[in-house]
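Scroll down for the structure; my scribbles are underneath it.
Left out: one protein chain. Kept in place: all the others.
Chain naming follows the written order as A, B, C, D, E, F, G, H and I, and within any one chain the residues start at number 1.
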Amino acid sequence: MSDEAVEHARALLHALGLDETVDPELRTAPERFTELLKTMFSGVTDEPPVLSTFPVEATDTSSESRPDNDAALEPVVLLDLPFQSMCVHHLVPMFGSIDVAYVPRDRIVGFGSIGRAIDFVCARPQVQERIVTQLADLIERHLEPEGLLVRCRARQLCMEMRGAKKRGTLVSTASRGSLRSGERRLEIMRQFAQADSAL
Amino acid sequence: MSDEAVEHARALLHALGLDETVDPELRTAPERFTELLKTMFSGVTDEPPVLSTFPVEATDTSSESRPDNDAALEPVVLLDLPFQSMCVHHLVPMFGSIDVAYVPRDRIVGFGSIGRAIDFVCARPQVQERIVTQLADLIERHLEPEGLLVRCRARQLCMEMRGAKKRGTLVSTASRGSLRSGERRLEIMRQFAQADSAL
Amino acid sequence: MSDEAVEHARALLHALGLDETVDPELRTAPERFTELLKTMFSGVTDEPPVLSTFPVEATDTSSESRPDNDAALEPVVLLDLPFQSMCVHHLVPMFGSIDVAYVPRDRIVGFGSIGRAIDFVCARPQVQERIVTQLADLIERHLEPEGLLVRCRARQLCMEMRGAKKRGTLVSTASRGSLRSGERRLEIMRQFAQADSAL
Amino acid sequence: MSDEAVEHARALLHALGLDETVDPELRTAPERFTELLKTMFSGVTDEPPVLSTFPVEATDTSSESRPDNDAALEPVVLLDLPFQSMCVHHLVPMFGSIDVAYVPRDRIVGFGSIGRAIDFVCARPQVQERIVTQLADLIERHLEPEGLLVRCRARQLCMEMRGAKKRGTLVSTASRGSLRSGERRLEIMRQFAQADSAL
Amino acid sequence: MSDEAVEHARALLHALGLDETVDPELRTAPERFTELLKTMFSGVTDEPPVLSTFPVEATDTSSESRPDNDAALEPVVLLDLPFQSMCVHHLVPMFGSIDVAYVPRDRIVGFGSIGRAIDFVCARPQVQERIVTQLADLIERHLEPEGLLVRCRARQLCMEMRGAKKRGTLVSTASRGSLRSGERRLEIMRQFAQADSAL
Amino acid sequence: MSDEAVEHARALLHALGLDETVDPELRTAPERFTELLKTMFSGVTDEPPVLSTFPVEATDTSSESRPDNDAALEPVVLLDLPFQSMCVHHLVPMFGSIDVAYVPRDRIVGFGSIGRAIDFVCARPQVQERIVTQLADLIERHLEPEGLLVRCRARQLCMEMRGAKKRGTLVSTASRGSLRSGERRLEIMRQFAQADSAL
Amino acid sequence: MSDEAVEHARALLHALGLDETVDPELRTAPERFTELLKTMFSGVTDEPPVLSTFPVEATDTSSESRPDNDAALEPVVLLDLPFQSMCVHHLVPMFGSIDVAYVPRDRIVGFGSIGRAIDFVCARPQVQERIVTQLADLIERHLEPEGLLVRCRARQLCMEMRGAKKRGTLVSTASRGSLRSGERRLEIMRQFAQADSAL
Amino acid sequence: MSDEAVEHARALLHALGLDETVDPELRTAPERFTELLKTMFSGVTDEPPVLSTFPVEATDTSSESRPDNDAALEPVVLLDLPFQSMCVHHLVPMFGSIDVAYVPRDRIVGFGSIGRAIDFVCARPQVQERIVTQLADLIERHLEPEGLLVRCRARQLCMEMRGAKKRGTLVSTASRGSLRSGERRLEIMRQFAQADSAL
Amino acid sequence: MSDEAVEHARALLHALGLDETVDPELRTAPERFTELLKTMFSGVTDEPPVLSTFPVEATDTSSESRPDNDAALEPVVLLDLPFQSMCVHHLVPMFGSIDVAYVPRDRIVGFGSIGRAIDFVCARPQVQERIVTQLADLIERHLEPEGLLVRCRARQLCMEMRGAKKRGTLVSTASRGSLRSGERRLEIMRQFAQADSAL
Partner (left out) sequence: MSDEAVEHARALLHALGLDETVDPELRTAPERFTELLKTMFSGVTDEPPVLSTFPVEATDTSSESRPDNDAALEPVVLLDLPFQSMCVHHLVPMFGSIDVAYVPRDRIVGFGSIGRAIDFVCARPQVQERIVTQLADLIERHLEPEGLLVRCRARQLCMEMRGAKKRGTLVSTASRGSLRSGERRLEIMRQFAQADSAL
């Protein structure tokens, strides 16, 4: 498969008038470009990762007092985790950061597992609105949280490099259960915003 | 049309006592000034852009769970997109940034289309309060979102260069549907504010 | 009137042991000081400015959809407009910035007019709490908005230069109609705060 | 009284193995240390200051419209006024800033008076939680406001210099009347936070 | 016990191909590493600290007015206290800052005691979600506050150094009583966020 | 002259297809635009301002020690003074800030005079490189300083609104005498840079 | 040429296992991707732009005093102009900002021309070190300045998205004539650094 | 003297058309204004303070190694000390911060003494250029340092409130001995700049 | 080898009184800890990476003008590249960022190669001073630059978690050839400093 891909990359450049007679540095571009695309799209054929979860009792010794007060279910929040992906429409990069928060039902999830879930979801051509829903789906399947909120802030180079060529920040969110609205969502959204770094 | 416009620009400068005997650099000013005005007002004769929209199912795999919870309709947010326009009263520039957020009903819109919509609306003599309503109208017509919020932050040089000569930031907003008020609007307004850059 | 004022300024300095035998630079101080006071108090004898207002329909093409949803009345916000005035009790400067927001009923007001209104109200000996109410009164009279919010942030040199000599920021507000309380006021107050510059 | 205090200060140092044979610079330390303590504790024997208040009508020309809308009582806010005091338990400094906000009933208070009230309350050995309640009591007695909110942010050197030796910021608040809770308190708290300087 | 621990540390390094023939600086590593682990895990065998508390009347002279207004119970807030601990799963450091707020019932707690409580809880292999609940339990036991909120912001080196290798900030919270939800929690959460320093 | 200018402004707009049938707000635009141009170009017919200077001895009591050490001539520095002007080529605004530093020979200049000199030089169609040399010439003529350095940082809307449409900051400088190079210039340039505010 | 390019793009995606059966959004990707590449590489077949230059006398009235002091040749500085290009090796974006400074010999260059020169040089597959030298060559050819300094700060997505995947900032410079070294270069480099914005 | 001063202040206001029939709050203004002026000018009749100095050996145990290396004379630097004064020409406030650095010869000076020296010099009508030289003279007389550098950054309200009404920062410096120029001055100037706070 | 390492890790924990009877979460800690150490020390057995270099002529078209001016050799600068390593003495993490600058002789190096070189050097127990020299050696060997400067800013958890427990930033540098000192080094060091991010 690889050789063929490289050949098409080379032919594509050629058709655009770009070859090593124009610029000798282009000689290895087809190989490098193909290699980079493979890395960026590696998730298409991968199995989704298994997220490690733990029973919530192990870490929350106050759980016996919960039955009488739903509001005591405290969220776990992961802020400003970097991600990179490729735009499904223009095949140029999008990148930024992802925030995840969940209110546990009976299990918590390892922090590292969230990182792996992000990398899996982003390792394919993507739309930003789809990244958050796919990530929410993946986390929900393994963790079955009481509430879940996923936010993605990104720069989309397809928006910066063509058409109106505007730089801006795009934000998409996905939510499940108790974090679809209400006071706790408000509180978490503020924590997300507080931790926003420059993209 | 062009030659005539240039001649009037030259006569206007003349009437103000400004010509190349005063400053030789003014010689080409009428042409350049007219050219710049044409660029800034190009939208007067243009057709409004067609915004590319996509069915929301394609990207939101969680849509089947929505019927039972309206609050799950998650907004899509575009932050801090730059714009420039000319004040309809004084013909001097205003500039700043525009934020757009919408809660989709059944379609989403391409990010680049929002950028083109901004450029179209601003390519004519404008009033800041009108930019947001015209932009909201244009987006609403193509996207028919459940809710829509448009905010424009601007510096108005007519306010900075004449009269009380005060520098400040002017903010105007337009809203439609579910984002006219309520918790989701509050959440989005905070995201807008968080991303404010220096104008 | 002027000569007399200068003579009293000179006599005042004299009585404080300050004259040009002590410091030759004081020679023209009475004239300059009197001149500055006149500038700062010019509004005492001026007529209040007429604010230019425009019918709201001209700029808001979405007004036909409003009857069914009060919340759609969007505020117009002016942020961080600088001002200077003199403290009525100690005749030393106060300065800072003023924010104005209003929800239009049927007219909007030119941005420059707000600037002129600020300068008029501040051109007399003042108390910070009075600046906001007088400014609100003046705007209300011409604009009859549905809601109005005026905020003034200031440094008061009389507080910094005498007594406990504390530097701090003083904030006073005035409100009318729908912006006396509620969600929209909250939203605007956050926009005010977001734009606070160093005084 | 003074001589005796100096002698005990000298004896205290001696008992700790500190005298001018160890370090000649310690020679005048007992006098200087005693002097500094007297300054810091001068309020113990002082009379509380009289706060200058003014009738609210003088400054708020819109008061006739108030009867029909309680929410129109606008707060007066003083932000980030510096203070210093000594910890009653360890006799080392605490310092930081104090914010005061009140909703007037029928009188307002001079800004300088709040500064004097702060200095009086802090001129004795203190506990941070007590500073805010004593300051609130003092202001309430003279001003009888409709609502009152006092916040104190401080660094406590006793926490930084001994035990777990943690640097942090401590915040205590006191409230009266309408500012004990509700939307207006929320609004003011945000203004307090917005103006926080580095301690 | 110590000698044995050092020997196993040395053997562990050996098994990983690391000894002083590879790098002479590794010679004392087993001793130093073991020593460091002992310091980090010293709390495993320590008794929990006794927190010094004081009756609330001593400091709050306004307590007589409280019976008629529950909302007057003002929180005490400690912001941005640093902590360090070791991840129970990977034995690498986590570190960051802890915020504590409580609404007193009838006692307040010394600021230094909170610092000691943090150090005790963190002096063992930990999970971030457990730090906040154990700290909340410890404070609750001694102080019996009306409401309690503990927040921990941390960097987890196990997440940064392995797997998806993402740097981010993790936030966990624990709450008790009146701070499990509601307006006062919102107010405190904003104070926490306002004081966030770089980790 | 005025009526004629307004008529040409109206004709210019007309030729560009812009009149009140297209947008009723354009009705008064010719008058307002002409008025604004007159304000911006008022300096073309004005006399240059006379700068108030004072003998340096009056303020520098250490001047007797100077003969033996040239380096003691200390600069006076004015940082970040705002300005506005119109581009001579495109008749759109440029704006930013101007820094001035001089090493006095035998006179110093009033701070206010520098402000007036800036406003005079900018009240005509300009090129940024010319603003600094004309300002330097004007100051030099009145003050005859030992050294002089003028720096102008500006945004040029003609660069932002047409062609490559790039936002950036343009800096031009002019120098005279001892500040053309050397250690003192380096020191002042650093002070200039330190005070740069957002344009 | 275009149709052929699109076909190769489609075949390339196919060879990587990416087609619309996997993701329907990929259907138009070949066209869009090809279109974007054409935009990014448009400079390959374009003629270099002609830079507009002006005689230096027109703007610098102090030029007669120059013969006696070389150091008086003041630089013109353009700070933080944004650029975008594509990496010649991996065909992914690089972007950032470019600073240009020159000391004029007998001509100055229009600010807009520098912007066009940047866009021309970047509209082809590039290496960052080559962007600065090609830009310097282009400017030097038209302007023949006494000294020239070009700096490019960029993020290279090929470095962020593959291999060691490190985010960082890359800086390359090119210089000519008097700005190859010395005090003036030092001064300009500091101005460059002072204006660095987040990339 | 006092009564007479108050009467002239009252007459001055009268002559400007300002009395309690216009604004009842003006009733006590003459007394308060006179009182404030007396505070601000208290230094006119005061004796200059005696600065406490100490032999340098007491604190610098490395002084024996100095004879062989002049460069070892390390500066003592005081950064960002606040000051307030009144402009001698317009009798309105100037304020800002003062930095002091000196290279000791054989004595050092108490930090508090520098603070007292600043307050003495500023307690009279002043010119900013004179504040630094008078302060330098006063310090030099008592300390006889090897080198001395005094810098004053100020806002001048006379420049902000009249004429061109420009806000900016003014900087004046005074130097003596080894800090008139050279590498050590450069190093200190950078420390000064690094500590600049907002005025 | 692996099994043995895990067993020693388990025994080490045991000897410290840490096993799953104390905390069930410790059960898998020996495996995870051993795994993490292997990752961090993977470079001990790896071959050093081959850095890709390119002839400098390919990218620098101005090389023909160089022979007459050594200073024209422009540096290539890589700023703020993140790294992580383990302290050779205490086996706890150190982390931070590395800056690299070189003046090319006849070749340049791919940006990605520098990233790989950093990861290789850090993948073993390290001392910060050694990281920079080993990295410099590795780059020098492949690139033979005219000058080379490597800087490493790090936090050392062994310093933060034990002994005096001080948080701070440690900086070490290594240089070769023309960047051992002089004006170009000064220029680069300033660029390094300008880009310092929070560690």
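Simple rule for what comes next: a contact is a pair of C-beta atoms (placed from the backbone, for glycine too) under 8 Å apart; a residue touches a chain by one contact, two chains touch by 3 or more.
Keep in mind that this is a model prediction, so the values were computed, not measured.
A.B. asks: Could you tell me which of H:E20, H:D46, H:D106 or H:E187 touches the chain that is not displayed?
C.D. replies: Only one of H:E20, H:D46, H:D106 or H:E187 touches the chain omitted from view, namely H:E187.
A.B. asks: Which chain D residues would touch the chain omitted from the figure, given the whole complex?
C.D. replies: On the chain D side, contact with the omitted chain comes from 1-2, 4-5, 8-9, 11-18, 22-23, 25-26, 28-29, 32-41, 44-45, 82, 84, 88-93, 95, 124-125, 127, 157-158, 160-162, 167, 198.
A.B. asks: In terms of residues, what is the contact footprint of the unshown chain on chain H?
C.D. replies: 58-62, 65, 69, 71-72, 74-82, 97, 108, 110-112, 115-116, 118-119, 183-184, 186-187, 190-191, 194-195
A.B. asks: Contacts of chain I with the missing chain: which residues?
C.D. replies: 89, 127, 129-130, 132-134, 136-137, 156, 158-159, 162-176, 180-182, 185-186, 189-190, 193, 196
Keep this in mind: only the chains that are shown with their structure count from here on.
A.B. asks: Matching residue numbers in more than half of the contact pairs is the bar here; say which of C-D, E-I or A-E clears it relative to B-F.
C.D. replies: Equivalent contacts to B-F are found in E-I.
A.B. asks: When the centre of a chain is set as the mean of its C-alpha atoms, what distance in Å lies between chain F and chain H?
C.D. replies: From the centre of chain F to the centre of chain H is 30 Å.
A.B. asks: Go ahead and note the Å separation of the Cα centroids belonging to chain G and chain H.
C.D. replies: 48
A.B. asks: Going by the touch rule set out above, which residues of chain F reach two or more other chains?
C.D. replies: 25, 58, 82, 89, 127, 158, 162, 167, 186, 190
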